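In this view, the complex is presented without one of its protein chains, the others remaining in place.
Entry: chain A
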Amino acid sequence: MQSETSARQWDGTLSPNDFNSSVAAFCERWKEVNDSLPQWLWEPFPVVGDSSCNAAGYLTMENVYHQNASEEVSHEESILGDEDLSDDATLVQSCGKDDIHVYDYHIVYSFNFRVPVLYFRGYRLDGCPLKLEDIEKDLPAYSLKGLRESKWTFMTQEDHPYLRRPWYTLHPCGTSDWLKVLIGSNAANNQPRPLHYLSAWLSVVGQAVGLRIPLGLYKSQ
């Protein structure tokens, strides 16, 4: 665990070894805090002939169902106004099969940035991939606001490093910066435990894509 011990101040990154060695504990912890949620699984991906590849795999949480409901009506207003908008009188839309979307989320380690990166995609029940404007309709107002305004979380489309198909992703260039702020220098040796790092990271990227994280994940064990 002390593979990257350094007297310098922590740079907000996670080493490949720390990522690899913590993924099992991360999946376990997620299951512990709520096993009725969709689970994170480790997907090994052996890379033939590449001995430099330490993290040969990625985390997946797939088949996450999303159904738009009447809340969608209020989201546009809450971006603009700052009043409390709890409108109990909104009508419930009749939800047909067209309204059900399915999402896959992958956590892939980036060797360039030395941080985890979230990749995701959405599709309809018939397998048809969702366009960006469809995905945006599924996102809560706070996600859209953050994606549009924050320098640190913005969405791009990139080739999935392992699957080589275009997925949506939150660009990793700001990750180490905001993790340095969030985790700060309270950690011993200025470097947090990997599980602390992953859950802190997920709390921010989860918000950016409207993924609700159970609070239990953040409690120290």
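Definition applied: a residue touches a chain if its C-beta (ideal position, glycine included) is under 8 Å from a C-beta of that chain, and two chains touch if they have at least 3 such contacts; residues count from 1.
Definition applied: contacts and distances are computed from a predicted model.
*Asks:* From the names "Large ribosomal subunit protein eL33", "AP complex subunit beta", "Ubiquitin-like protein ATG12" or "ATP synthase subunit b", which one matches the UniProt record for the unseen chain?
*Replies:* "Ubiquitin-like protein ATG12"
*Asks:* For the chain left off this view, which of A:P16, A:G57, A:P161 or A:G174 is in contact with it?
*Replies:* In the full complex, the listed residue that touches the missing chain is A:G174.
*Asks:* Just checking the interface: what residues of chain A touch the absent partner chain?
*Replies:* Its contact residues with the unshown chain are 82, 84, 140, 142, 149-152, 173-174, 177-178, 181-184, 186-187, 196, 199-200, 203-204, 206-207, 212-213, 215-220.
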